[in-house]
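Got a structure for you, written out below as structure tokens; questions coming shortly.
Up next is chain A:
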Amino acid sequence: MTLNHLDLYLPQFPDSQIFLTLYTNVTNASTIRSNLLSGNTKYSYAFLDPKSIVSISHVLAAVYRALTERAAGSMRTRTVNSEIVFSMSPSMSIGDGLKRFGSKDDSTSILVVRLFEDEDKCADVTQVLTALDEIVDGDRIPISDSAIEPLTDIEIVRKNYKIPKGVQLTNREEATKIISGALALRGYI
Partner candidate 1 sequence: MPSRIQVPEPERETIAIGLEGSANKLGVGIIRHFPRPNKNSHRPPAQILSNIRHTYITPPGEGFLPRDTAKHHRSYVVKLVQQALKQSGIPIDDIDCVCFTQGPGMGAPLQSVAIAARTISLMWDKPLVGVNHCVGHIEMGREITGATNPVVLYVSGGNTQVIAYSHQRYRIFGETLDIAVGNCLDRFARTLHIPNDPSPGYNIEQLARKGKHYVELPYTVKGMDVSMSGILAFIDGLANDIFGGKAKYADDGSEITREDLCFSLQETIFAMLVEITERAMAHVGSQQVLIVGGVGCNERLQEMMGIMARDRGGAVYATDERFCIDNGIMIAHAGLLAYETGYRTSLEDSVCTQRFRTDEVFLAWRND
Partner candidate 2 sequence: MNDDRKKAEDSEALPALPKYLSEALDLKLISQGAEALVYFSKAHPYLPATLSSDVIHNSPISPAGYILKFRPPKPYRHALLDAQLTKHRTLSEVRSLYKMMLAGVHVPMFVAVDPRQGLIWMENIDGPSLKKWIWGQEEEIEKKVSDEDSRLTMREQTVKPTLVAVGHEISKLHFMDMVHGDLTTSNLVLRRKDDGSLEPVIIDFGLSQQSTLPEDKAVDLYVLERAFISTHPMHAEEYITWLLEGYLAGFGQGKKTAKFKAREIMKKLEAVRLRGRKRSMVG
Partner candidate 3 sequence: MLDAAHKKIRVFTNHFTYSYFSQFCFYSFQIAVFRITEMSVLPNKLTLAIPFQNYRHASLAYKALSPDPLLKPDQFYMEMSVISQDSALVDDKHEEDIGATKLVVEFAGASDRVLRVGVNGFFESLGVIVECFNAFDGGVLESVVDGKPVVFE
């Protein structure tokens, strides 16, 4: 069992342990989606499509937004996991947001976010990863910015975040700044 995930806490939300894992060569993306849609409780994760992700900071900006909305009691979606997926989106339409940023039936790589809170505090890391490996048929690889880079589709990112041609996105740090600003200001700009 290789521990190549990330787990961390955000300063403002000390009671929420955040787990990030990255899978490639995924073969059962459609099964995952159908289980998710049918509300199977074993699938209480946020499954993100790496094509629209430029960096880990980009994902955590969405997680931060989701947690602040929940703290204020103004989540737009039913669960915190769906709120994380929706918080990746710069626009207000929930359906469109979940469709664009959630994993697809044909996704071959998935970034999974798991929150551990209150009673189901993460007892043992290996147990969590084993459960996750059972759900996702694919290779769990060490999650990092460099691992994400090859999975990103810059054109999809430009389309999803409506970034004009003039603004070049080759510099990932600049891209992250622009994108995390946009999702933080969703509904306000």
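Selection criteria: all candidates are chains of the complex that A comes from, given by their letters.
As a convention for this text, contacts are C-beta pairs under 8 Å (C-beta built on N, C-alpha and C of every residue); 3 or more make two chains touch, one makes a residue touch a chain; residues count from 1.
What you see is a predicted model; the values in this text were computed from it and never measured.
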Touching chain, any copy counted, for chain A within the complex - options 1, 2 or 3: 2
Complex contacts: residues of chain A adjacent to candidate 2: 6, 8-14, 54-57, 60-61, 63-64, 68, 72, 74, 143-146, 148-149, 167, 172-174, 176-178, 180-182, 184-185, 188-189
